[in-house]
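All protein chains but one are shown in place.
Chains here go by letter, A, B and C, matching the order in which they are written, and residues are numbered from 1 within each.
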Amino acid sequence: MYEHDVIVVGAGGAGLRAAVAADEAGADVALVSKLHPVRSHTGAAEGGINAALREGDDWELHAYDTMKGSDYLADAPAVETLTQDSPEDTITLEHWGMPFSREEDGRVSQRPFGGLSFPRTTYAGAETGHHLLHVMYEQVVKRGIQVYDEWYVMDLATTDEDDPNERECHGVVAYDVQSGKVEGFKANDGVILATGGPGQAFDHTTNAVSCTGDGHAMAYRAGAPLEDMEFIQFHPTSLPSTGVLISEGVRGEGGILYNNDGERFMFEHGYANNDGELASRDVVARAELTEVQEGRGVNDEYVHLDMRHLGEERILDRLENILHLAEDFEGVDGLIEPMPVKPGQHYAMGGIEVDENGQTCINGLYAAGECACVSVHGGNRLGGNALPELIVFGKRAGRHAAGDDLGEPQIRTGYGDDVEDETETELPVQPGSAGLDSSGGVAADGGMTADAEGILERQVESAREHVDYLMEKDTGVQHAEIRQKLQNAMTDYVNVFRTEEGVKKALRLIRECREEYQDVYVDDPSRTFNTDLQQTIETRNLIDVAETIALGALVRNEFRGAHWRQENQIRDDENWLKHTLISWEEGEPKIFYRPVILEGEDKTYEPKDRSY
Amino acid sequence: MSTQQQKPEQPESQEAPQDPEMKGAESPVDEKEKETGEIDQRTADDGELDGETVLIKVFRYDPEVADKQEPRFDEFHVPFEKGMTVLDAVMYARDHYDSSLTFRHSCRQAVCGSDAFFVNGKQRLGCKTQMADLEHPVRIEPLPHQEVVKDLVVDMDHFYDQMHTVEPYLQQDDLPTGDLEEQRQSRENREKIKMSTRCIWCGACMSSCNIAAGDNEYLGPAAINKAYRFAMDDREDEEVKEHRLRIIEQEHGVWRCQTQFSCTEVCPKDIPLTEHIQELKREAVKKNLKFW
Amino acid sequence: MAERYSSFTPGGTGWLLQRITAAFLVVVLAFHFFQLHFVNHAADVTFAGTQARMENVGYFLTMVLFLIAGTFHGVNGVYNALVNQGLKGTQKKVVLAVLVIASVALIVQGIIVAMAMAGVVII
């Protein structure tokens, strides 16, 4: 057993920032991550960090833009915290040596971004995330913070009071990928989940293979609700084979989308008669999919993004990196042929419900980064708002866990008297339960309050048994099959197009995945670096997370931000100005709602049309 | 449409365009390959490969499994698709033929640095290498000169240790105190360190270097490049720079480099490693001459 | 953390001397080859001819320096090559000692020869 004051699970931008903050606040902190820190997906972010740094800009404008961008589903206290703290925390990165791009006078550069009223996106070339991740890891090295890399966290060690609000988290159970041994990590002061996005729930995503929503699933099973999971951002131009992003800049420069019949469908099929290819992301993504579904896709899969007419000179001058991406990852030369593109899952706005201090409703359990939902993105994330979320809320979670006083949060968490219960939606299948009897959830002990160590030990035991079981079973289904089926179900039915029928189909398929999962086995008999085992466990997390996404998409019958429903294609403020929350209760999801907080520090953000 | 219909956004540059730096320099490595004809012409190859299967030979080793204790090569026939990378091929083999096939990978877009393999005798990133660019059958092995943990997974600890040895973090306590006041850095200076900051810790360079293979204590190109990144950063003071030069001019530092250039050739981020190492050698000599 | 690498030799001096001797050798070696294969054919070398050349002080000194530079350059090169291949500890010390003795012997012998050629008889 290992013991530390604060255990941070995940070493992407959010996890590293939390660890440094906890260390600065005097705690003995350890990072436990399934990847070495510099391999985290934060490294893929390109664009930049929004921070109101300059004359003429201030946090209030940034807050206003963010509320508007969120389609009024973000909580004002969270948004204001983000926009107030981001400038200072961004400058801290600079002080740590982050190689930001520079202005003539030597100050950090900022650029304009979609949905922002001021050019406040601070960037470091086209690889802001890479630099952010590395500079933060450098700080971890500098401070000598303990890193357990290639340790896969399987479960939380949480007490099992009936009311999740009374539960307490005492640590995590992890297994060492290199050796296969399962160990407990006791956290005296808190556990911070910073496990990143759940992109792998979809077949086609810009997210890394490691983005499997482990933190979501662990917190969920421990009783912390997941919030607004149905809000998934899709990017219209990602490469079909890998999901690598092709910048919107191509369309900005005049790139044209064609279907298989060579039609410029954005106009010819009337998706956006005025703006064509430059319509907003969700519009373009839906248009592309409609083309494919109606049989006009190339190879029934994608459409073409053509920039050849821009001429070699202009392409080389402005879009050269696109040429390299298409060449390296798709084997296509953008100068002589059009590039294949299709919509790809890109970002999850929802996540583990937390307050401004990063705390969940479970004592001692925190979440930060993409896996958390303080609710700053609401229905739609603005470009450049995820990275500041990592540093602002990562830092706050770290400090709070280490015992710093950050004041009373205004956002409430967990099931309480301010929520509204879901009443009507009819579910096609019984969600949850199946396949989840072994391990997970809370350390069941019939309410007997064992000490922290006892709870952790029991959870370690159960995790060991779970691993042994998976390893010893030698026939059955392999996870890859189940994962593929799950991903296809999500991409087919819970993608940018959502219909009641479709989402229900997805739920049925997810149910099938659960049932199949009961027969899952790990073929690789070795304890050494068994990625088969790791992926098998991840697949189960994906099932849980996918189910919450689909459930959220089913109940929310409106069109808001990135979530579109055929049956009700308007933003329905009257009925839906509220967060969807799904919590795991005795093996079953429970759905409830909490109103959005639109009252800021000294003003209220009145919902307006989201037009630019 | 609905109230939701939005006006065209500015090209939302999340993955944004206007910045000149986005247009990564023409990769010298690619050029080299084209010149030496080491790589077949893709267009000719594509036609041949489309709809066919390609053969990959993958190194297998597992200390725990009886018939894998003695390393061997396994062959997999993988259906070829346009745009298929080496990583796609091994993933296909794993998901369809043998789930115990083990390798590190994550981002699939050349930023996480997990999947440097030894492909057809050269260190390359699996996700950044097109199958169509290679001679077939394709031989895939773990990085040489690092201990193999299992299959394509090598022990990276030594690499990380070397990286940590050069004190890889900005050392500047004298920070501007003003509200939201950043340290100033000239564009030229940022440009100077730009390439060096691109390292993704893939370890390809270290694995390709014969000297690093022979001398386990040699810092290796990646760590020296990391040192360069800070030594050349004007935000650090002169004394810190001297301290950094002292680290890299240890016996197992820059002097060990024999300018073999293989590091520079394999680096997937096109970092001019040899150039950086040589520059540090000269800096170190200059510094020493000052004291003579 | 750098302590691990601190060792007595900073390494830079050897490196620099290797380059400086190399630069010197380029000139002298070219001259040497030219002199003894093109101007005077090696086959026609006689002691008398050698003596005549060696009696010129400049030539004599150049040759001695040539020898010292060449020996240092060659032996230091060999030593570095071995260290690059991971030679360390006692072995390294032994090799260094052997190489130093060999080079000193070579230089001493070379000087004796040169003096003999120049007609300065010491023995």
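FYI, a contact is a pair of C-beta atoms (placed from the backbone, for glycine too) under 8 Å apart; a residue touches a chain by one contact, two chains touch by 3 or more.
Following the convention adopted for this analysis, contacts and distances are computed from a predicted model.
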Quick one: the chain not pictured, UniProt calls it what, "Branched-chain amino acid ABC transporter permease", "Na+/H+ antiporter subunit G", "Succinate dehydrogenase, cytochrome b556 subunit" or "Oligopeptide transport system ATP-binding protein"? "Succinate dehydrogenase, cytochrome b556 subunit"
Could you please point out the subunit C residues that touch the chain left off the display? 19, 22-23, 25-26, 29-30, 33, 37-38, 41-48, 50-51, 67, 70-71, 74-75, 77-78, 81, 102, 106, 109-110, 112-113, 116-117, 119, 121, 123
Which parts of subunit B are in contact with the chain that was left out? 28, 32, 61, 63, 71, 120-122, 144, 147-149, 155, 210, 213-214, 258-262, 265, 272, 274-275, 278-279, 281-282
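By our rule, only the chains that are shown with their structure count from here on.
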Which chain is most central here if centres come from C-alpha coordinates alone? B
Separation of subunit A from subunit B, taking each centre as the mean of its C-alpha atoms, in whole Å: 27
Subunit A to subunit C: how many Å between their CA centres? 66
Residue ranges of subunit B touching at least 2 other chains are 164, 167
Residue numbers of subunit B touching subunit A in their complex, please. 1-19, 21-24, 26-27, 42, 46, 62-65, 81-85, 88, 94-96, 98-100, 102-114, 127-128, 130, 132, 149-151, 153, 156, 160, 164, 167-170, 172, 175, 180-187, 190, 193-194, 197-198, 200-201, 230, 233, 235
Along subunit A, where are the residues that touch subunit B in the complex? 35-36, 38-41, 43-44, 46-48, 53, 87-88, 91, 94-97, 99-108, 111-115, 121, 123, 125-127, 129-131, 134-135, 138-139, 141-142, 178, 208-210, 239-253, 274-275, 278-281, 283, 316-321, 324-325, 327-332, 340, 383-384, 478-480, 484, 522-532, 559-560, 569-571, 609-612
Subunit C residues touching subunit B - in the complex, by the definition given at the top: 1-2, 4-7, 9-16, 83-86, 88
